[in-house]
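As you look at this complex, bear in mind that one protein chain is not there, while each of the others sits in place.
We call the chains A and B, going by the order they appear; numbering starts again at 1 in every chain.
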Amino acid sequence: MKKLYYYIPFICFCFLLVFFLKQLFEEQSPSELPSVLLNKKLPLIELEKLEGYHFMSYENLIFNDKPFLINVWSSWCGPCKIEHDNLMKLSKTYKVPIFGINYKDEIENAKNFIENYGNPFSIIGVDRKGKEVINLGVYGIPETFIIDSSGFIKYRHVGPILEYDMLNVILPILKNLEE
Amino acid sequence: MYKCLLIFLVLFSSISAISKEKNDSLVAKELFEELRCLVCQNQSISESDAPLAKDLKLIIIEQLNEGKTKTEVKSFLVNKYGEFILFKPTFSLKNIFLWMSPIIFLIFGIFLTYRFYYFSSVNIQNSEKLTAFEKRKLKSILNKDVK
Partner (left out) sequence: MITEFGHFLLALSLSISLIQFLIPAIGVKINSINMMKTSSLSAYLSFIFVLISFLALLWAYITSDFSVSLVAKNSHSLKPLIYKISGLWGNHEGSLLLWILILTFYSATIAYLGKRLPLKLVSLVLSIQGLIAVAFISFILFTSNPFIRVFYPNIEGEGFNPILQDFGLAIHPPFLYLGYVGLSVSFSFSIAALLIGRVDTLWVKWVRPWTLIAWIFLTIGIALGSWWAYRELGWGGWWFWDPVENASFMPWLATTALLHSSIVAEKRDTLKAWTILLAIVAFSFSLLGTFIVRSGVLISVHSFAADPSRGLYILLLLFLFTGGALFLFAKKSPDLKSGSLFQPISREGALIINNIIFSSAAATVLVGTLYPLFIDALSNSKVSVGPPYFEAVFIPLMVPAILICAFSPMLSWKRAVISNLYERIIGIFILSILITSILVFLYDGSPTAFLGLFLGFWLMLGTIYEIAFKIGIGKKLEIMLSRSINLPRSAYGMSLAHLGVAVFIIGVTVSSAWREDIEKSISLGDEIFIKNYKLIFSSYDKIQGPNWVADKATFFIFKNKIKIDSLYPERRFFPASQVTTSEPAIMSNVFSDLYVVLGEKNTENNYYSIRVYYSPLLNWIWFGIILMVLGGIFSISDRKHRLGYTSFKKLVK
């Protein structure tokens, strides 16, 4: 019995090793945060209207009849430009409604951005100071949320939506929600 | 001996009583240092220059001014960003192993030490008893000397 005590360090070490192995094969980077708002109702956020574009109030938004995306973007944000084409595809080709939240931007620059690169957003809200999106747990733009038809947050994507993400993550989730 | 302990305790507690009163800006500073910046994840929002850090600082100050307590502000942020944003892990059941680990290790160490003292004293006691062979040999040596 006494001799078994001597194996304790070895056993503890083996446990440790297993954890490390698991973590090494983990796909998600340790600095990426999963959203804590998943499966919770979209929190109340108060945004301003962007002149010349459609706007919808929070109350109407959460009773939308089909699932939609919320995309937090800005004209000064590089990755936003990268994902812009895919957003256009989602909106025009796949007919996904996208609610754009313009984050900490100048009105003129925001308008120029959409006019020059195309407008994938069916409705646009403006968060001038960047305070409102904190209610969504946004920490780095661009961020995209998938909201179901009852107003619940189903998924959050941090960073630009690349083709891979669009085809293998976003669209399948949306399809799932529609059924 | 106990008098000293008493003196120590009295002094210690009286100092606590005279402690500075906390005001809002101090609480804000404390909060800033206890929260992780989500962009520059190796820094607290106090240290970070990231825009998000600045926004969070503003929101914290705003909420404190509204009269919210430190705990309320923290739980607001945890609701939005998860426990990751807290540098000090919560005292929840989930984290029980974390908070109890120093005590567990100490107790384990004390237990091992106790076993060490107990078993070595048993060993010494056992080895201190002379075997029959040794007893005879001792006798013969002693007898030789006497001659």
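In this text, a contact is a pair of C-beta atoms (placed from the backbone, for glycine too) under 8 Å apart; a residue touches a chain by one contact, two chains touch by 3 or more.
What you are looking at is a predicted structure, and each value in this text was computed from that prediction instead of being measured.
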For the chain not depicted, the shown chains it touches: A, B
Contact set of chain B toward the excluded chain (per top definition): 1, 4, 7-8, 11-12, 15-16, 18-20, 34, 36, 41-42, 44, 46-47, 49, 82-89, 94-95, 97-99, 101-102, 105-106, 109-110, 113, 116-117, 120-121, 123-124
Touching residues on chain A - with respect to the absent chain: 2-3, 6-7, 9-10, 13-14, 16-17, 19-26, 29-31, 33-34
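Keep in mind that, in the parts below, only the chains that are shown with their structure count from here on.
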Approximate Å spacing (C-alpha centroids) for the pair chain A, chain B: 38
Complex interface listing, chain B residues touching chain A: 38-39, 41, 51-52, 55-56, 58-59, 78-82, 84, 119
In the complex with chain B, residue positions of chain A that touch it: 2, 31, 33-37, 104, 129-131, 134-137, 139-140
